[in-house]
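All protein chains but one are shown at their positions in the complex.
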Amino acid sequence: MSITLEQLIQWRREFHRFPEIGWSEFWTTSRIADYLEEMGFDILLGDKIINPEFVRGRQQVVVETGLAKAIAYGAKAKWLEQMNGYTGCVAVLDTGKPGKTVALRFDIDCVNVTETTHPDHIPNQYHFASLNDGFMHACGHDAHITIGLGTAKWLAENKNKLSGKIKIVFQPAEEGVRGAAAIAASGVIDDADYFASSHISFCADTGTIISNPKNFLSTTKIDIRYQGKPAHAGAAPHLGHNALLAAAHTVTQLHGIARHGEGMTRINVGVLNAGEGRNVIPATAQLQLEVRGENKAINEYMVAQVMQIAKGIAISFNVNYETEIMGEAVDMVNDEELIQLVEKIALQQPDIKRTDADYAFNASEDATILGRRVQEQGGKAIYFILGADRTAGHHQAEFDFDETQLLTGVNIYTALLQHLLA
Amino acid sequence: MSITLEQLIQWRREFHRFPEIGWSEFWTTSRIADYLEEMGFDILLGDKIINPEFVRGRQQVVVETGLAKAIAYGAKAKWLEQMNGYTGCVAVLDTGKPGKTVALRFDIDCVNVTETTHPDHIPNQYHFASLNDGFMHACGHDAHITIGLGTAKWLAENKNKLSGKIKIVFQPAEEGVRGAAAIAASGVIDDADYFASSHISFCADTGTIISNPKNFLSTTKIDIRYQGKPAHAGAAPHLGHNALLAAAHTVTQLHGIARHGEGMTRINVGVLNAGEGRNVIPATAQLQLEVRGENKAINEYMVAQVMQIAKGIAISFNVNYETEIMGEAVDMVNDEELIQLVEKIALQQPDIKRTDADYAFNASEDATILGRRVQEQGGKAIYFILGADRTAGHHQAEFDFDETQLLTGVNIYTALLQHLLA
Amino acid sequence: MSITLEQLIQWRREFHRFPEIGWSEFWTTSRIADYLEEMGFDILLGDKIINPEFVRGRQQVVVETGLAKAIAYGAKAKWLEQMNGYTGCVAVLDTGKPGKTVALRFDIDCVNVTETTHPDHIPNQYHFASLNDGFMHACGHDAHITIGLGTAKWLAENKNKLSGKIKIVFQPAEEGVRGAAAIAASGVIDDADYFASSHISFCADTGTIISNPKNFLSTTKIDIRYQGKPAHAGAAPHLGHNALLAAAHTVTQLHGIARHGEGMTRINVGVLNAGEGRNVIPATAQLQLEVRGENKAINEYMVAQVMQIAKGIAISFNVNYETEIMGEAVDMVNDEELIQLVEKIALQQPDIKRTDADYAFNASEDATILGRRVQEQGGKAIYFILGADRTAGHHQAEFDFDETQLLTGVNIYTALLQHLLA
Partner (left out) sequence: MSITLEQLIQWRREFHRFPEIGWSEFWTTSRIADYLEEMGFDILLGDKIINPEFVRGRQQVVVETGLAKAIAYGAKAKWLEQMNGYTGCVAVLDTGKPGKTVALRFDIDCVNVTETTHPDHIPNQYHFASLNDGFMHACGHDAHITIGLGTAKWLAENKNKLSGKIKIVFQPAEEGVRGAAAIAASGVIDDADYFASSHISFCADTGTIISNPKNFLSTTKIDIRYQGKPAHAGAAPHLGHNALLAAAHTVTQLHGIARHGEGMTRINVGVLNAGEGRNVIPATAQLQLEVRGENKAINEYMVAQVMQIAKGIAISFNVNYETEIMGEAVDMVNDEELIQLVEKIALQQPDIKRTDADYAFNASEDATILGRRVQEQGGKAIYFILGADRTAGHHQAEFDFDETQLLTGVNIYTALLQHLLA
């Protein structure tokens, strides 16, 4: 095979150098598109892969600032035009022979972390640390992009050995579980018979594959905004419509949503900002909250309660309100066929010493939305974890991972494609 | 004049012996009607004087129990039939000569107090203490009935000296400010040019008339009832619609209604009962509350806020709700012409030594609803206080008042009529 | 063996006829003591088996009314004297030979249900329905008493075949999980090497033994009472210390106690009563609530939060408060040795066709407090379910069970003792 670790490391370091936050991955998408075009893929962009109605947590100011920086850093006009404001892309390869359709998904955004300047940090030693101040690939999505490109390259060179169709999704805005819903709703992978995605280095060291992480928490991220009416707090408090007071009562009601008899729930109002000045009846309030549930149905129960509360509060306090879904993920159960297959393949890799089937993920990941979309259409899905040693926990300024495992990642995906599309 | 103190005392003691609580004054009304019929008055009863839509705080069980007791005690079928379930009556006298119309109002209900059995208590010494267990004329409304009857008797005997028309309102359910709204809304005194009413012994001793009590508080008494859905608190809390939790949030919202920039407000949830058992999500809750305002408009602001809150809570907590107005009174400003007249007349009475124009009433009285109704139609109104020594405060088991002032009361009303209808 | 089904049925029907609610089982205890004395047991009563400090949910009025009725029904003075107000008893039998100590526990109280008068109901057909109006053995504790007495009788007749010591606990006030804590805290079974208890007919029909019910919910029942200061709601609201408002805020805070990351929690304020009248700042409030947790530690977290909230509220609202533990139960895990043993014995009974090891109890039972007390001292414990057909669900007016299984129950306990104390 022509994919070398050197090539993968070179890619990874290129992407590491210019990390972009969710919904602003304009340069990243452009650069991925360059490579995919070279390899001969059809590239879908913009509203071909994004259903705007399901776009979550996309702030205009972030998009605009990101776009300007991306252009300055070299994003190409032809790709930007096709993106039409929405980042991410899907590479499609049709072998021309009848067969199954396989969708792979790799996420491409970074996090709001300022990379350490410590000289021991490898990106500093080898001069590929983030050039984009305040942002860093501290969650390993640069590895995901790289494994996606490596797999694409192999495919391009080996397509005559396969039958059926391959779709490689480069997904924006995984952080905050914001990007997957819009891609799922675009229908771009509705024809997939198989879906696979993975995370690098999360709770697993070099040498281990976790083939069946469980306990993906269904979650929805919601913003509530109240608009009331200001008034002088001394002279005419009765003329005000108090958005801050409405928000405070919202918080007390939200935290009192009844536990669910059939499984775990969570509620957190993480941020509340309200009011304009000490002596003015507050006219505005914003709440950032999230709910979780042990499964999709329980999470939906929580969301319904939140919406009901916001609606009632708006009436009680005579304020206007709006709610916005800022992110979402569901639970997903890996299909047995794919678990067996990934385990078998994994153990054939020289670096992999063991596989763990039973592992509680206990976090949220929006690949689940895409995986369940495929399952709901009758397909099969898997999300697995690719072990890799790391220098610090994910989302920390000192995070770095064992780059040698990039090749293991590519090898697993290409073996998977060979099995599924033989 | 043919009205003697002996006659008045005899009446007063007869009514004292069988006190009836608001909306159950069936015997009381029947007995008043007997006397008025004898004197030759037209007597209006039932829906001629009551607009059922504005009846406040009338509980069916109280009505039924009261009716049964009243029949047993001798209430006459012919009156009961005309009452048709609603107590109180209005006596009308038309002099046949053109002139003004004067409406007088006397309230007839008792309070929920058990009369003292102390041998020093005059009703015990003279054997006219309450025969109706748990009820007592401890607010002096027996005096009001008596003064009304005395005034009626004088009128019947002196009608040829007057011109115009007289309406004497014997009003039910003043306690809890529940009865006046329904009489006002019936329109029965809409043609009055003058309105007068009074209270005996309230904060004034024998020898004093308070001609201009101020600071009547506008108030509305409201019940809120929530109906939710029970569920097992351990197994299925998410299936419950929690009425108790809804009620608790209602309380916290109600007490936070914004102060009014233009005057005093009050809010009190006085009683809250909710829930069926410790391990059941509570399905029912009842709140008894009241609001007040420095004037009618401010009180209405408070009522509107309460209604808004109940509506919003019902949505937030997915419970059904109902609100019921249980009582109401407004503020009223006495007309200067009548203040002057009452003061002049009062000082002509042998027992009256002084009049007080400036006095803060600081309580609620629903005669104000009738007085304002007359004022809104262009008439003039007064509410005054007839001093009388007392043995204990109003609403206490030991309450009794100086019966000699019954005659002073009748004399003031009859002098008033002579001035207004000469 | 000399224990006959006829004898058991006769006992059962005697106890069924005079059901007594928790902490008022004076006649029941007295009658049990009569039988045990006849059989030759040492009988421990009153503070020998009850630690008053841990008595939960015992209302004086219930105790006094119950005592009067029990005396009228024939409770013996000599036992009442030893009870000294606290019901329940422990029968002790020492074989005189060295060996293990086994504690068995049978609960004896009834529920607040009025027995059906339907002629098909067997207690009506055979004339042993409840004579104590409003109370009924609708949870099968009459069966438990009977099995306890049957086991005692066998023991008395076969004590020479055994070694070691037996303690048979007849526990009061299981309903509301109120009685076990006081018995545990008395130390009366601290020397036990084995503990066994059971429930009849709960979710299991004749022919089945559930040897290992799981998911006992740890729970604590708590009352909170606030004492504030009344004041006139119109004239001087600032002078009041508002207990109703304090209670409402308590409810909103309680329902917002944070979910626990390690397992299920529950909170329910089931009953709230507060206030004296609509126009008085409320001076009193009572809350009846319960918390639950997936295990003892999580339940204790909930209790600690409740206590903290009550304390803080009392300061915020300047009211006095008291909290009272009204009941409690913990989770318990059956010991494998006893599970095996009960299964083996059960399958030797002619009527038993199958045993179920895995069953989610999903309710609370305070035998767990006694079982865990023994386990904490190094002993082993089991709680199992003795199947029996029933005519209606537990706690229903039509409840009755298959009396033939009383004998199965006795046989299992006696076999257990033979194995453990051979």
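Order as written gives the chain letters A, B and C; numbering starts at 1 within each chain.
Everything that follows uses one rule, which is that a contact is a pair of C-beta atoms (placed from the backbone, for glycine too) under 8 Å apart; a residue touches a chain by one contact, two chains touch by 3 or more.
Treat the numbers as computed from the prediction; the structure is a model and nothing was measured.
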item: Touching partners, among the displayed chains, of the absent chain; value: A, B, C
item: Of A:Gly96, A:Gly234 or A:Gly393, the one touching the omitted chain in the full complex; value: A:Gly234
item: Residue among B:Lys97, B:Arg259, B:Arg354 or B:His395 touching the omitted chain; value: B:Arg259
item: Sole residue of C:Thr28, C:Gln82, C:Asn242 or C:Asn334 that reaches the chain not shown, by the stated touch rule; value: C:Asn242
item: Option from C:Ile224, C:Ala247, C:Ile309 or C:Ile352 whose C-beta touches the chain left out; value: C:Ile309
item: In subunit B, positions touching the absent partner; value: 252-253, 255-256, 258-259, 264-267
item: Touch residues of subunit C, complete complex, unshown partner; value: 232, 234-240, 242, 245, 249, 252-253, 256, 258-262, 281, 301, 308-309, 311-318
item: Missing-partner contacts on subunit A, residue numbers; value: 176, 217, 219, 221, 233-235, 237, 244-245, 247-249, 251-252, 255, 266, 268-282, 285, 288-290, 292, 326, 362-364
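Please note the rule applied: only the chains that are shown with their structure count from here on.
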item: For subunit A and subunit B, chains touching each; value: C
item: Central chain (by mean CA position); value: C
item: By number of C-beta contact pairs, the top two chains; value: B-C
item: Distance between the centres, which are taken as Cα means, of subunit B and subunit A, whole angstrom; value: 69
item: Chain centre separation in whole Å, for subunit C relative to subunit A (CA means); value: 52
item: Junction residues of subunit C, two or more chains touched; value: 252, 255, 266
